[in-house]
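Only one protein chain is missing from this complex, and each of the others stays in its spot.
Residue numbering begins at 1 within each chain, and the chains themselves are lettered A and B in the order written.
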Amino acid sequence: MAFEHIEAFLRPTSIPEAVRVLRREGRRARVVAGGTGAALRENRTIRTLVDVSRLGLQYIRRKGGGWAIGAATTMCALEESRQIREFASGILAAAAASCGSVQNRNMITLGGSLANAWAAGDTATPLLALDASIVVANSRGRCRVPLAEFFLDPNCVILNGALLVEIAIPAPPRGGRRGWSFQKLGRTESDISIVNCAAGLQVDRAGKCAWARIALGAVEPTPLRARQAEAALIGQTLSADSIAAACDALMQEIQPIADFRASAEYRREMSAVMARRALRECAERAGCPL
Amino acid sequence: MSNDYSVVGKRVTKVDGFKLVTGRPAFADDIAVPGMLIGKILPSPYAHARITHIDASKALALPGVHTILTYKDVPRVPHTTAGQAWPEPSPYDTYLLDSKVRFVGDRVAAVAAETRALAEEALRLIEVEYEVLPPVLDMEHAMDPGAPLIHDEPDSTGIFDARHNLAAYILQEIGNVEVGFRAADFIFEREYRTPRQQHCSIEPHVTLSWLDADNRLVIRSSTQVPYHARRQVAMILQIPVQRIRVIKPRIGGGFGGKQEMLLEDICGALTLATHRPVKIEFTREEEFYMSRSRHPQILRIKMGVMHDGTIVANHLKVLATTGAYGSHSSTVQGSTGSKVLPLYRTEHMKFECHVVYTNTPVAGAFRGYGCPQGFFAQESLVDEISHDLGMDPLEFRRKNFIHIGDIDNLAAQLGEGKKGLPRTIRSCGLPECVERGAAAADWERKRKAPQDPASHIRRGIGVACSMQGSGIAGIDWASALLKMNEDGSFNLQVGASDLGTGSDTVLAQIAAETLSVSLNKFIVYSADTDFTPFDVGAYASSTTIISGGAVKKAAENVREQILRVASRMLETPVENLTCRGNQVVTKCECKKSVSMTDLALHAMYKEKTQIMGHASHFNTDSPPPFCVQFAEVEVDTETGRIRVPHLVTAVDLGVAINPMQAEGQAEGAVLQSLGYALAEEMQLDDCGRMINRGFADYKIFTAKDMPKLTTILVETEEPLGPYGAKAIAEIPINAPAPAVANAIFHAIGVRFRKLPIRPEEVLRALREKETNEEASSVEPAGAPMSRATRRN
Partner (left out) sequence: MKTIAIRVKINGEAKEWIIAPGDLLLDVLRREGYWGVKRGCETGECGACTVLVNGRPINSCLLFAAQAEGCDLLTIEGVAKDDTLDPIQEIFLEHGAVQCGYCTPGMILCTKALLERNSAPTEDDVRDALAGNYCRCTGLRKPIEAVLAAAEAYRANGGKKTARAVKARAR
């Protein structure tokens, strides 16, 4: 592939410098963290590459019961991190491990997959279920944007002249009897998702669902939380029936895309299937198998 | 059998293995040619259009662009790109560059520039105006009255009926099927559909060309057919064959996609126009839609059977499309008849086929060559019949199988472009394949195993059988040259094209066995039209049996020369001598011997003679290999996903010259067939443009999808093959798809007659079945089906 239109490859040594460069270059610049050559292929207006891999943005840190993950952290780093594997039943590690081949996972970064809305990046789904936010460094300092809000911004306006530096995951709700699960469906074992689902729930002492989070990816143009399905579960006794009812609600609330991989109807049905499997696994992991 | 030999039958490592595991430069693109330009082809954006205006001046003005060729700049020579022996049986309907484009991806122009970036820029600057014509995209309507004519040019030849977009028409009959159907107790008729599959060789097509010091055109290409390419380039560029040299280096896979003269002509044309070396390398995207693919078919098969399961009539009707050009159109489809129907003995067989043009990506040769399509239909139908008759599927097949000693007369009807030759079955391991395969697959137990009612996974096991050919009788031929060096080593020069198949190794093993010399004494060179003698190339499963036959003859000739020299050296008659263990030894008690090394030195420097032999070889028959394959499936009834946990292949390949390589060939073929069955399909939009033109979108099976594979080599001794060998390269790709479809029926009681079997369709069928509460069958849209009709 020929990228002869690239005029400069810059490697800022500090975040403020990176932000300055991005502001200056505007739409002519593209951030490079892992390997984004493929993404660049379609865009011949890019003139400047800005390498952010030496800004110290590869980290996984505990923060107030939650996590702060540097935007340049690779999928491999996430799947290999014992702490991430143990956190929230390992859903983030599982999603990272499903992001393509080993070679892909050594290159794709958490920030990169979010910023590029890269189809194969399934990590957005568990992050959404975990109520994560992105931290963006711009000329005014840093700001925090909840992922759900970020996904409402199809042109990623918030990243103009700015740099996604961190993904912040708040501490999940406390207490016992919690379980999380990540499920993915593709055409083959190494495929981009047709549907993926990240879910979590907690069962209270009375056997009722105290809270539920259900996030779906690859179903709509951006990942979503199935709020009505979540609401249908909360306060209900956790059972096969209540999960089925929640999945029915889920099928009603989503607007699945259709493409050559799968029809909208199939995605709708599979969303329910994946959600049901995820919720059942959550229940099992919460110590309340159905 | 193969146990009796010292090199043949041994699991030796490949003779070219060292350079492959060390990544030494050995493939077409692994050279730096000074002054090389990059060539690129401007593809048509339309499926069917005339070029009304083409202006390359802006592109030519770009510094670093050396030439741009359009149809106005090159000779107009109708030809076929099919890599076939002359005279090729495919229509001469293709042009180096034409003023009409016939599929999205067809050649519009070609550019040679200093860099890839410049070449791409130049393509963007070529101004083209098109008169867009209505395309024919649906093969079922290609022959309709009033359908747009794809080949309306006056100078193409060999097209069966251009006015109806009919590239080829085949009709052959043995006996009289109507008589057979009248006698039958039951008649079964079904329709099946198979998709467009792409070879996906990991190395794309790549060709380099340059003018050497003698101003000859040298072409270095990733090709299976160097000699055919040379002949065709000569014809197209209108230069003598003598002025062209084609070099075939290591190839990164072909599977039939490189049994085609695809880039050599245009690359050579760019070299002639610029007097510079030029390289054209397809990107993966271009590879998907601008190269070749498997012919999609609609197959309607009708069998008449008796109560006891005897097949009395077999009628197969096929509609296929060859895409925009007729490469391999009659021969692939011919094989769908000639290699498929005769698997089951019956007095009455009929094969009828229409191969139509459509404005779609061009189909060509692809491993199996019409057989995967045919066996999907036949082996699925046979499974249905045995089920409806209440017979065990293996029992039904055993009842009807072709036998050793049988003569296949259908083969006589369907040669490559002319009358073929009847095929006598001199070796047939089908019964042993069935027995050993069934045991390895745990068939008996798994056929009866109950489903787990608590699980959403349904399990099943299915079987399918196939046959193939080994070389094209009376047409495929090969030659070999073997020369001895003074240290007792040998140069083995063959035109045979090792495309990763391991043929260099297998041929060296044959030579080594014949001369009783170690394998490491051979320097194998394949292939180069200046230095290696003729070979049709790697296709039709011909290399081991035909090229191997030539090698064996050449080695026998060299052996005689060696013995004569030894006779003089040892002063003993030739009859008293034999070759053994890198030596020539006496058979008698005196135990005299001479090493090959000493003998070579003596021959060269004392007798002043070069020990050297050559031979040519062809067969007038094509002994079929046979194969029985068992597939286990797990159907996820919630998602429709099909998983194949285990696939067993039991294959009669004659004698296995190199069992390890043979297994590898089988396993690779199986995985391609599973992709064909479950995931692979070139999808086209309403404008004839391929949608899924990349590996992210066109899914082939990877290490994570691969099932447990069991490969059983069943050896028989084929009199026509060197050391009893037949073939293995293609046959294992023929039956996994129907085996999987049959296994799915066993698991969930639903028949799928269209490939690939997609999870969505599985789910839909399961829902329908639940609704109907009885075994249903999935129909391809628009095809009426007649159920088994009972006759008295």
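Simple rule for what comes next: contacts are C-beta pairs under 8 Å (C-beta built on N, C-alpha and C of every residue); 3 or more make two chains touch, one makes a residue touch a chain.
Predicted model only: the values in this text are computed from it and were never measured.
In the whole complex the chain that is left out makes contact with A, B. The hidden chain makes contact, of the residues B:669, B:713, B:737 or B:750, with B:669.
Interface note for the absent chain: among B:58, B:284 or B:456, the touching residue is B:284. Note that of B:13, B:485 or B:567, the residue touching the chain absent from this view is B:13. Between the chain not shown and the residues A:102, A:143 or A:290, the one that touches is A:102.
Residue-level contact of chain B with the missing chain is found at 11-27, 29-30, 32, 199-204, 250-253, 255, 281, 283-284, 499-502, 505, 508, 519-520, 522, 660-661, 663-672, 694-696, 700-704, 706, 709.
On the side of chain A, touch with the chain left out of the figure occurs at residues 1-9, 11, 32, 35-38, 49, 51, 53, 76, 100-104, 106-107, 189-190.
Keep in mind that, in the parts below, only the chains that are shown with their structure count from here on.
Per-chain Cα centroids separate chain A from chain B by 44 Å. Contact residues on chain A toward chain B in their complex (touch as defined above): 1-2, 4, 119-120, 185, 187-192, 260-263, 266, 269-270, 273. The residues of chain B lying in touch with chain A in their complex are 115-117, 120, 283, 638-639, 641, 679, 683, 691-692, 696-697, 699, 701-702, 704-705, 758-760, 763.
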